[in-house]
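Missing here: one protein chain of the complex. Every other protein chain is in place.
Up next is chain A:
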Amino acid sequence: MDTRILVIAEHDNEKVSLDTYKTLSAASCLGDDVTVLVMGAACHNVADTLAKAQYVSKVLIAENEQFAHLLAESCAPLVLRLAKDFSHILAPASTFGKNLLPRVAALLDVGQLSDVIQIVSTDTVIRPIYAGNALAKVKTSDVHKVMTIRSSAFDCGETDCGEVAEVIEMNESVNNALSKYISTQKNKSERPELSAARVVVSGGRGLGSKENFAMVEKLADKLGGAIGASRAAVDAGFVSNDLQVGQTGKIVAPELYIAVGISGAIQHMAGMKDSKVIVAINSDPDAPIFQVADYGLVGDLFEVMPELIDKLP
């Protein structure tokens, strides 16, 4: 089969996710025939925006109330219908892609390659295993190669490349009697998105309380960064779950990652050790985080943090 790539777009019916652009850039490593599928309700803006993006040769839009919340039970049958024309089916390894794509793969009776960080050839990729402590080069013999893309491993292509791809309407509908959307609780924030931020300041158990976590927020705001957290900080209720950085949370690779009061468990490091520059502030000189930190400051964070916040412009 020729290399024809289908990228499933992630969006909230208004905005295209950054992860989608990164997945497009991963798709461009496979070939130049890249079709994007936009499923949603009232999502023409999303389709038009994606038509302008680099690496996109065609946009398919399936606009229907059934796709409003991108439920896997609604989306998978549609992707399955389109799949026979594509050699590769890609989605971002976000909670959206992780939820949907294995369902698609199983319906196609093919395996999936999860969290791909490098594309070696059209059938071979590299993906991390064991919380990123090993890298597996995997070759698949499946007819359709289904993969989710780790966005921190790929750059973002141009969002407006000067050419506009064709947008094709698909009048498809599905029958989903299995699941029903009830509600969403969004954590609103003025700060940049965690996985897209140039600077991330993360706090751990060492901060001691939710009130003290404000120091992390203050430092992040001074640096124009996002805030993250270790599992301990999330479990203790300092911040919401979706800010957890690590094997089971978000994977980030910002230019600057500042870990405050985080010891550096294997599971946390899995989410941040590809950051360009890592700074650790911790009172325990033996904390494992210092083994990956470019700059470590051993000291009481209750003294260090106010001083740092104060001295930054």
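Definition applied: contacts are C-beta pairs under 8 Å (C-beta built on N, C-alpha and C of every residue); 3 or more make two chains touch, one makes a residue touch a chain; residues count from 1.
Please note the rule applied: contacts and distances are computed from a predicted model.
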The complex's invisible chain, by UniProt name, from "[NiFe] NAD-reducing hydrogenase subunit HoxU", "Electron transfer flavoprotein subunit beta", "Na(+)/H(+) antiporter subunit E" or "Quinol:cytochrome C oxidoreductase": "Electron transfer flavoprotein subunit beta"
Among A:Tyr55, A:Phe96, A:Phe154 or A:Phe213, the residue in touch with the chain that has been omitted: A:Phe96
Chain not shown: contacting residue from A:Val138, A:Cys156, A:Met170 or A:Ala253: A:Val138
Listed residues A:Cys156, A:Met170 or A:Val298, member touching the removed chain: A:Val298
Positions on chain A where the hidden chain makes contact: 69, 71-73, 76, 94-96, 98-107, 109-115, 124, 128-142, 177-187, 195, 199, 223, 231, 234-235, 240-242, 247-248, 250, 255-256, 266-267, 273, 276-279, 285, 290-298, 304, 307-308, 311-312
